[in-house]
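See below for the structure under consideration.
Removed: one protein chain of the complex. Kept in place: all other protein chains.
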Amino acid sequence: MKRFVYILVIISLLFSAGFAEEAENNNELDFTPKGKLEIKDKGNDDGTGVNVFFRPQNKPEEVKYYLLRVYYKSVSEDNLAAQYRIENKDRRYKFNVSLQKRRKHPYPNSRKGVARVYVSNEKGEAVKAFLTESTNTSASWFNINKLSAFMGVLLFLLFVYIFIKQARRGVEFFIRKIPGLEELDNAVGRATELGKPIYYIPGIGTTSRIATLASLNILAPVTRKVAKFATPLKVPNRDPVVMSIAQDVVKEGYMAEGRPDLFNSNDVFFLTRQQFAFAGAVSGLFKREKPGAVFLLGKFYAESLIFAETANDVGAIQIAGTDSVSQIPFFIAACDYTLIGEELFAASGYLSGDPLIVGTMKAQDYLKAILIVLLFIGIILNIFDIDIITKYILQR
Amino acid sequence: MEAISTLFWPTVAVLLTLAIYTFLWEDNPIYKVAEHIFTGVSVGYMIAQSWHNIIMPKLIVPTTNYFSNGRYLLAIYFIIGGLIGLLYLSRFSEKTSWLSRYPIAITVGFYAGFKIVPIWMTNVSKQLNATIQYPNGDSMLNLKMFGKFFDNPTWGNFISAINGPIIVIGVLLVLIYFFFSFSNDNIVVRASRKPALVVLMLGFGGSFGYTFMARISLFIGRMNYIFSDWIEILTTTLGG
Partner (left out) sequence: MAEDKNEKKWYDYLLTIKKPLVYLGMFLVVIIPFLSRCKLKTYETDLVKKVFTRVEKIHEYNKEHPDSKRGILLGFDYGPSTTPENDPMLYAVLRHAFLRDIPVVAWAPYVAYLQLAEGRIKRIAKEYKAEYGKDYVFMGLAYPPTPYMISTGTDMRPMFNTDYYGNDVYKLPILDRFNNYDAFGLVVTISGTAMPEVWLRYANSLYNQDVAVATTAVNAAKFYAYAASGQFTGMIAGLKGAAEYEQMVTRLENKVIDEDIKEYLTGLYKNVDKDKYPEKYYEPEYTKSEINTAILRRRQAGRGMSSQFGAHVYVIILIIIGNVGYYFKRRDEKRRKTGKWGA
């Protein structure tokens, strides 16, 4: 029984509140407020966006200020999503509103938006409501505006898939030899002449970095060359997983040249995981052992110059290569030869024929060809003020 | 006592800064001490901060809150997430380390899937668009700009006239430089190699200069700390 009384009290309170609001809004005005209000679902979103348009049809002398309120679901103070003061300047106003409960937990989002326009005063208070419009919104499964990005990504993935598959099946793709690739041989030869060891650093990245894999691919032919001359080769590592792969690669390289006796698993070693501690340890090794050639291939970060500068100091011939754009300038400044960015992958693909790398390289080349063509057409059309490509393909 | 809180720690910071800079003369024990303090402190600090800023507020507090609010479904989400995250710990044993692949697979899968379209838009389509036209819609190869320059030959007009063509030609050259399907004897590859290298080197030179500026700024920052902030603290604490 008590419960019913409570409910009754609550209902009556709600009603009185509603009436109070109405009463407040029923102020007499000496003109009829007019205007055109539209509320539309924004589309291509999660169903929370609405666009609200309002065109006042009173002269500024009659109504100087309006107030636009946008509610989610229904008109109530709790559901207010946004409000805008509008000074009547006799033009069309547009607002993007996101329908959300302000205070409470936002799930579930509304599927209905209500816009209501009030005549307002200088303080921005609502004086009289005169227009209400509402719309249902819906969440989209697909954002049609991003169609061209979707197609582009799909095309690229298709290329990668097809070429890797073909490369794995044994199709041989042509990849041109990087002009500086002989430098690898020269460096090994130089170190042998001087009778000094060779250091090979496969970067400080993990195996998830494609640059590390590319570096390990280059390590194989370098080892074979080293095995021929019986020059000592050392590979310091920062990542234990990379180290174990590098050990296998070096071992196989010596075996392939028929010199398994030269392989000592302690020559491929782990130093430390700390970035700068690793840099310090390696440069210490350089100082003590004075290598004749240093290979810095793989992923490098801020420590790149520490390696390159120390090796330069001890007079080693240096071959560097990385895909970290911000480190390339340092390598160019301090090393004898630098593989710039993708050249590292191309060299790796050329030397190893690894289907993963060759396939990706090929896919990238096709994509680049398409982009170059697109660029050409776009530029030419753009000179004649035709913006099909930029507007419908690239800006999406 | 106040001097300890206001003056003591900044002074320690100054001394440690100077200790690190002694390395410029040569490697020495003072430098080593500072370096080891830094490494030790940063590891300890990170562990404590991770506990207070990740595990507590992002996992334990919301889970208990949702339970007490009766939002069991949300709480269960958190618990499932937490359990999957705990699988990372299986790495400590060789036998169970395969379990850690599940959380890795989930995060890598999510990021790869989510990243690929934004990366395409940010780095490919929008950049290509910017090679064709300026942000305001003018064409990069805008002949009007040249006309403007010949009407009024100032340095600024010259720069704005050649800016677009330089970008377009540079982009094309470098794209061809990194095109590996043609052989080295190909006339296009051979002819574009040198100019492409020039463009690349100009870019790297700019990057190098900027990096230099950054390194100097770091040094200036430390000097600023010593000669402005610390001196200020020193004089106000001792003087007042």
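As written, the chains take the letters A and B, and residue 1 is the first residue of each chain.
Simple rule for what comes next: contacts are C-beta pairs under 8 Å (C-beta built on N, C-alpha and C of every residue); 3 or more make two chains touch, one makes a residue touch a chain.
Every value quoted in this text rests on a predicted model; they were computed, and no experiment measured them.
Student: Can you say which of B:A130, B:L175 or B:L197 touches the chain missing from this structure?
Tutor: B:A130
Student: Of the residues B:L15, B:V33 or B:M46, which one touches the chain left out of the display?
Tutor: B:M46
Student: Since one chain has been left out of the picture, which residues of subunit B touch it in the full complex?
Tutor: The missing chain touches subunit B at positions 6, 24-25, 42, 45-46, 49-50, 53-54, 57-58, 61-62, 65, 111, 114-115, 117-119, 121-122, 126-127, 129-130, 134-135, 167, 203, 206-207, 210-214, 216-224, 227-229, 232-233, 236-237, 240.
Student: Go through subunit A and note every residue touching the omitted chain.
Tutor: Residues of subunit A in touch with the missing chain: 46, 48-49, 67, 82-85, 87, 95-98, 100, 102-107, 109, 124, 325-326.
One rule holds for everything that comes next: only the chains that are shown with their structure count from here on.
Student: Provide the C-alpha centroid distance between subunit A and subunit B, rounded to the nearest whole angstrom.
Tutor: Each chain reduced to its C-alpha mean, subunit A and subunit B end up 13 Å apart.
Student: Residue numbers of subunit A touching subunit B in their complex, please.
Tutor: 146, 148-150, 152-153, 156, 173-177, 179, 274, 277, 325-326, 328-330, 332-333, 340-343, 346, 349, 361-362, 365, 368-369, 371-372, 374-375, 378-379, 382-383, 385, 387, 389-390, 393-396
Student: Quick check on the complex: what are the subunit B residues that touch subunit A?
Tutor: Answer in residue numbers: 39, 116-117, 120-121, 124-126, 128-129, 131-133, 137, 139-143, 168, 171-172, 175-176, 178-184, 189, 193, 200-201, 204-205, 207-208, 211.
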